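Written below as structure tokens is the structure these notes are about.
Below is a slice of the complex: some chains, not all, each in place.
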Amino acid sequence: MLTIKNLKIPKKLRLPSWKFCLPLIATILLMWAEAALHQTTDSDPGEQLDTINTIWVLLAAFLVFFMNAGFGMLEAGFCRYKNAANILTKNLLVFAIATLAFWVLGFALMMGDSFLDVIGGLKGLFLLNEQGFSEYKTKITIPLKAAFFFQLVFAGTAATIVSGAVAERIKLKAFLWFSFFLVALSYPITGHWVWAPNGWLKQLGFVDFAGSTVVHAVGGMAALVGAWLLGPRKYLRKEDDKMVSRYKDDGIRVAIRPHNLSMATLGCFILWLGWFGFNGGSLLKADAEQISHILLTTNIAAATAGLTAAFTTSKLKYFKNKPELSMIINGVLGGLVSITASSAYVELSAAAFIGMVAGWLVVFLVGYFNKLKIDDPVGAISVHLGCGIWGTLAVGLFSNKDRLCTDNDIKIKTFIGICGTNFNGIPFQLVAQLIGIVAVLGFTFAFSWVTWSTLKARIGIRVSDEDELKGLDRQLHGVDAYHGFEKKEKISG
Amino acid sequence: MLTIKNLKIPKKLRLPSWKFCLPLIATILLMWAEAALHQTTDSDPGEQLDTINTIWVLLAAFLVFFMNAGFGMLEAGFCRYKNAANILTKNLLVFAIATLAFWVLGFALMMGDSFLDVIGGLKGLFLLNEQGFSEYKTKITIPLKAAFFFQLVFAGTAATIVSGAVAERIKLKAFLWFSFFLVALSYPITGHWVWAPNGWLKQLGFVDFAGSTVVHAVGGMAALVGAWLLGPRKYLRKEDDKMVSRYKDDGIRVAIRPHNLSMATLGCFILWLGWFGFNGGSLLKADAEQISHILLTTNIAAATAGLTAAFTTSKLKYFKNKPELSMIINGVLGGLVSITASSAYVELSAAAFIGMVAGWLVVFLVGYFNKLKIDDPVGAISVHLGCGIWGTLAVGLFSNKDRLCTDNDIKIKTFIGICGTNFNGIPFQLVAQLIGIVAVLGFTFAFSWVTWSTLKARIGIRVSDEDELKGLDRQLHGVDAYHGFEKKEKISG
């Protein structure tokens, strides 16, 4: 069938409105400021830049950047074909938004010279002035811009985690605004607490190596609040031809199925690969012995988690005693999330254990959140919030004292005078971990609630019932992601 | 339904013809030559090889190689399902062809010791004699073979750009021959002008850091000539059951839609990742400070371009005021193309501006080329030629004098005595940029026109109407790329 379109484009193709002129003018002003401020050499004479460390961190950053593709494939694959283009649009734009938000403000707040120890400074806006990061620069041996790039891809990860949980019903605009605020404000503030040289949680002894809490649980918490405020996906009830919640009052829910498990599996492999950068790069230097150890703990936890999830689902009637691919994928990811906080501090056997628990936890939590009628199309909350918390606690349970306490960035004496536990003392570290989890996630919860609620009141966060039924691709983007293929038309579930 | 095939293969499965024996014999002769010529150590005693630089450049080359997968997914995804296998065959073989063409001849022409300053030598054919690159080797601190590999993946990119614009109607053989000549002759000659130690455009002061013009606009120009000579895709007009141009006389065109936006988005992510290697590796050394800066300008331009494209389409009636995923993808790519020439020389804010313009430019140009009835199924001409030119001009508009003039490879004084502009003088650099663009693209236009025309006359470049209607996969490859799925049969548009 042929469709005809009118070609009269270019009339309107001037810069289309004043809204566009604001960023344009801002950018031009910024160019002048930058030209005025620019120092010929970015680096101070006293700095010790290490090329090998830089290459390692940049390699790791590339892998983490590539996780955007992984999340895109995973999330789109887990949803219905009718929303695929919408999800991919979100996942493509969210990294662009994160780039701007982190450049404009986020990085300055997170790693800039500190203001009352709970927030970074504003001297580093737009990376205009590298002097605004004087404390942070003493801690790294790579260029500030390399560190920015690495931190940026982490911030982008936190934002993209949200995308999956709110998929198939969120307004694109609301999601993008939320992502902007998350990366510009909330993520950097809590990140400052834990990772900035003088963050208060760091000083207190809270340890989160590569971000089980700082990145994943934060993303998962923002996702939880979003999914909760959005409400569950709807289906077309035949009896009265109305769109109603997929969670019925009788405890039964309408099954909604992934449209492309091949894509989702590709996403899982890309994410697994990306995690080698996520954890391996978080040392911010190329210590051969340590990064090798980190890669092994990371990989072993992923392996045991995936196998545990496969085993668990094949023993559960709910899954008809069949190994469930989407659960195995989420199991692997749960294992990776859970080893993130401790990958540099635990032995291989502990990594295996942490992964096993995570593989089971994901299966359990996916069921649990469904019971709570929190609708998470891709299981992001279970994977990132649930296993993020588990992984952060695991630092307190399984860390090897020698590994933990020789980490330059961690004070030998934490607030309770003991660093690490490894079965040789009461796990005081666990207390620090609990405090950190509560503080970071408490803040993120409050921020997310306020932001999502404000967006809901101002511009609305949920698409119309008609858009949801007919598919966001057709309704909001005017496309069919799989043009030419015959599809089941009434794909509510 | 079952299809039965006869198994009588192996009779014919000797080497099938004399055509095959020619390359076989050539290869054997080459082996003898190589055995005779081979020096035990490839490296001269005086050379300073730097392992760290080599690893960085090879890492970058891997990322650029992977862009082949990105282009494959992007181009196939943007076309119709019935031509997917054909496009992927092209994209797979084109890198193989480029490898041979660049090994046999291209690299020698491009970087070999120079002959009248406008063309490289022939002493470096088949990389048999490293002495043929004596000037080039003084400029690099990595093994010649590493430099070859990096330059090869760039040359392959130029060739694969063409693939998208001529898709869905070109003869495979014609495309492969054109690619061979492009990579063996045309690309190396213009590349020599700009990037070889004594290229005349380099000496004149023309600057193109990583190839907005040398790679992208060249590929885009070859694509433009190809798409123009091929003519637009056709559809089956119902009234008279004839295949006619999709551009109707009344200014209306038949819409032809992407068959898989998920694949195309994956392609975009892979290309974005690949660009970190494209620009980051083009220093050919691992200067920590500089590569970090380059990665940031690259990423920021991609981000602002993607957002601008999203914003622009959502303000245009033509796109029904909806953010259009395929335009966002092309916007991101346009931003990346446009920052390529200047990524090492401009500040972050200028990168943001360059990207914004590119994001709008792509949307405008796609409409414009349609108006010209140049049919480009994937928007390659707009992205690579259009934004390539814009990016090359941007060097003259926004370069920071300090960054530009400290680049070892650029003479402090260009032909007009001034290096860089950065608002502190009349932009003479812009003149050099214009000369370079006209020279390189003029040559490429002429070469492409002669080559495509010759191919058209000799072997034909366009498939038959029947093949185009029924799909190249079924007709020319005997396959269905998505066997088992129900498809809309008459998918002309």
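To keep things simple, chains are lettered A and B as they appear, and every chain counts its residues starting from 1.
Criterion: a contact is a pair of C-beta atoms (placed from the backbone, for glycine too) under 8 Å apart; a residue touches a chain by one contact, two chains touch by 3 or more.
Keep in mind the model is a prediction, meaning the values are calculated, not measured.
Of 3 total copies in the complete assembly of this structure file, 2 are presented in place.
As a convention for this text, only the chains that are shown with their structure count from here on.
Between chain A and chain B, the centres computed from C-alpha atoms are 33 Å apart. Residues 1-10, 12-13, 15-17, 19-20, 23-24, 27-28, 30-35, 38, 40, 42-43, 49-52, 54-55, 58-59, 61-62, 65-66, 68-69, 72-73, 76-77, 84-85, 88-89, 91-93, 95-97, 99-100, 103, 126-127, 142-146, 148-149, 152, 172, 260, 263, 266, 476-486 of chain A are the ones touching chain B in the complex. Residues 52, 55-56, 59, 63, 80-82, 235, 238, 251-255, 257-262, 265-266, 268-270, 272-273, 276, 280, 286-289, 291-293, 295-296, 299-300, 302-304, 306-308, 310-312, 315-320, 322-326, 328-329, 332, 347-350, 352-353, 356, 360, 363-364, 367-368, 370-371, 398, 400, 402, 422-423, 482, 485-488, 490-493 of chain B are the ones that touch chain A when the two sit in their complex.
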